[in-house]
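Below is the structure I would like to discuss, written out as structure tokens.
One protein chain is absent from this view; the other protein chains keep their places.
Chains here go by letter, A, B and C, matching the order in which they are written, and residues are numbered from 1 within each.
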């Protein structure tokens, strides 16, 4: 049960909380945008909902069966639209985020960003802190990378998303970028989720490689319950027995999550396949399936990339793909910005 | 190494076989459409290929690295087009096969078939022999079902595909239908594959729920090596940890298989998701990803279906979807026949 | 609900069946060893059970909640013991079945069999019909292999199990061997299961690589409902993302199946790991976990084996392992026959 209160005075809120506790339920309070949202955890039913609806300061009461509460469609029927520096996820326009796996140098990131922008990318991606399987692999340019990201973002005028991997770095990363990415390996890094919830930045929450749909939405719930409602989900493939692709891109998760939740969902066919030849077909498939955006890896010289070269598109591949994507988007009643090429 | 011979005389073929054996390789011979195709298994190299190219009766020699030989793109660069009663898989038109999971009665199958046809379905599907997890579940109408399939196929003028599960029934099923389906559970039922290879009917080969791409193509190779080149592959989802959907539809398999093989590949989003709400989005995604056809379950009264009700579209759902699919097909430069509705 | 009748006369049986149908349930009848067992499928409850208990000819009525009926512990509380030529599975002695993956020649199979027997193997295994991923791989010696199996079985006095892959070959294979194996790929080959159910031989039913516990027990139910109660289950590994081993041996399935079912369960660490170094530790683990037997691949010259060499123990490995296994068996209150060595 979720009780939405409109700028309640302290006494009104206290009365709601008391009543929740009297029923043996546990209240959880979030305040955002003038609303106070109280989630009551435990067995609720329609009768109990009605009791709360009559209390002073209560705007509406929603009975939510799902384990995730604030993330559920039951709580909010209409789609959430998440805005990142003017780029909107969840509306009729389908934004494409493009960029290299890792920021390797100012020159490399700038060249990629210009090519991305020329072909219609709405946002940039690029990693400064790279979670790598081996301690001996390139770990990212770290602070130097963040500075490059901010500079190139300002030069191109495109918002930028980058991954944050350490709760201690959340503030720093938030200062340099427009959107914080929680990577797949950190989807259930709850210390990080709690810190990011407080960071005042929109969040791109990737699905973990072994995470079920419900666990993914519960990770989003950590962000929402922590006071951050600007959450965009990203399907990037799950781990299965199939080794012919890097991951198995579970595209059915896109329409399923949109049925269960009001949050926007985008797809990452680069990590989802690990093979640049498959990125184009799966990007088109994602838009056809209803994805609210795409996250694509491009690199000016993939064969020299310090990470993820095999799955990176060249600027020329990307330009062609954007044209194809705009036709698919039109076929499902949406639009993708299609640049004039780089 | 594959040696293609053009109507060789016995002495010419014998000489090729002898030479293969002298090299310590093992020959495998298939004859179809006037060509004799000899596959030599073992370590081959370019030098050896050239030795064979000069022998009498030899048309061309192809060095194939993949474990599957006749199914590989290395052997045949251009797409195979498989024709089933005039319906072509692998060309510019994307055929949709529709029908109920199981044939339950003449009335049910006929109503479904008419609705399917009215909305643009190119072929019918319907099961007479149903592989069921429980021995106590409905096992299909069996011979009675085959008779219904043939009758309704003739009445509607649409070719029909049905599953065969027993090598002893291959002849009987082949008499009643236009295309034989090897179900997912039987993808590695080699006794069945060998029998179906001889049946003189095109084959729809579903991917097994635990089968890797290479194993799937090796199953196709059983059919090709057995003399049947009219093979259509069908992605229908693999088994993963995710239980929110019945299977995980591995759509990346579509472009990957088309890269590795010349055989047409279609998708089955009904079994691939197990949830009718997801069938439409994933059908569109499949066409966007390059699928050469679709296999869809429809039922006039899904809530009363004897099997697979939850994943079946109603005729009205199907009619709407066909319109949407035709737009997606156009966006990727193909066409889907879009009926006037039922 | 399962109704056990003791040699009922026709009228008594008919009355039970009528009453089942009147309740809207569907009866399924098996007769074995003088008992007639009627399984009623559908919603039953305790009241209904009691109604049947009073009918003439009815010995007992059991309410079974599980989807598998005759295979469940609810139906039969005590362990089933399956005897194969005097070797008993499910009792205090833990039989070890050993032999090569494939019968390659009389000499190879005889040498393996003598070594196996000398070290305490209770039964022999060896494949004559081999299901192989590639049509170009060795497919087994087929009928010649069966003859070798029978000869060597007689010479050593050990019962033999071999795989049957084709319903048309069930009679032939049953004539030559003491136990029929349903391989992992055929666990849901229902045409084969139905034929094997009639063959009058004990059955070794391997778990499919993508089969859940319940699906495995449902496959056993096909055999039991077909009139064959001599079923031994064999855990041989499932397919997971982990590729460091050939399969993931799911040993927890052993105690879980023994909790859910009365059927004996053995383990196959050879296929379960695909690596001879791991076979010994996992064989010991299986006995410690409560397995009712082991299936082990041994080969006199593993490096020359026509299939599965990497997972085969040498006779010397096997002899040593049998000594170690006998100590583990003793530690869990059971015994393993430990030979004097080969």
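Just so we're on the same page, a residue touches a chain if its C-beta (ideal position, glycine included) is under 8 Å from a C-beta of that chain, and two chains touch if they have at least 3 such contacts.
Remember, it's a predicted structure, so these values are computed and weren't measured experimentally.
When the missing chain is restored to the complex, the residue among A:239, A:262 or A:319 that touches it is A:239.
Which of A:174, A:225 or A:336 touches the hidden chain is settled by the complete complex: it is A:225.
Of the listed positions A:22, A:65 or A:134, the one in contact with the omitted chain in the full complex is A:134. From the set A:19, A:88 or A:185, the residue in touch with the chain omitted from the display is A:185, counting the whole complex. The chain not displayed touches subunit B at residues 239-241, 243.
Counting the whole complex, the residues of subunit A in touch with the unshown chain are 26, 28, 39, 41, 67, 69, 131-136, 165-169, 185-186, 188-191, 208-210, 215, 218, 221-222, 225-226, 239. Where subunit C meets the missing chain, the touching residues are 210, 212-214, 238, 240-245, 248-256, 259, 272-273, 275, 277-278, 281-282, 284-290, 324, 327-328, 330-332.
Operating definition for what follows: only the chains that are shown with their structure count from here on.
Greatest centre-to-centre distance from subunit A is found for C, with centres as Cα means. Chain B has its Cα centroid nearest to the centroid of all protein Cα atoms in the structure. Subunit A and subunit B, compared by their mean Cα positions, are separated by 37 Å. Each of the following residues of subunit A touches two or more other chains: 240-241, 243.
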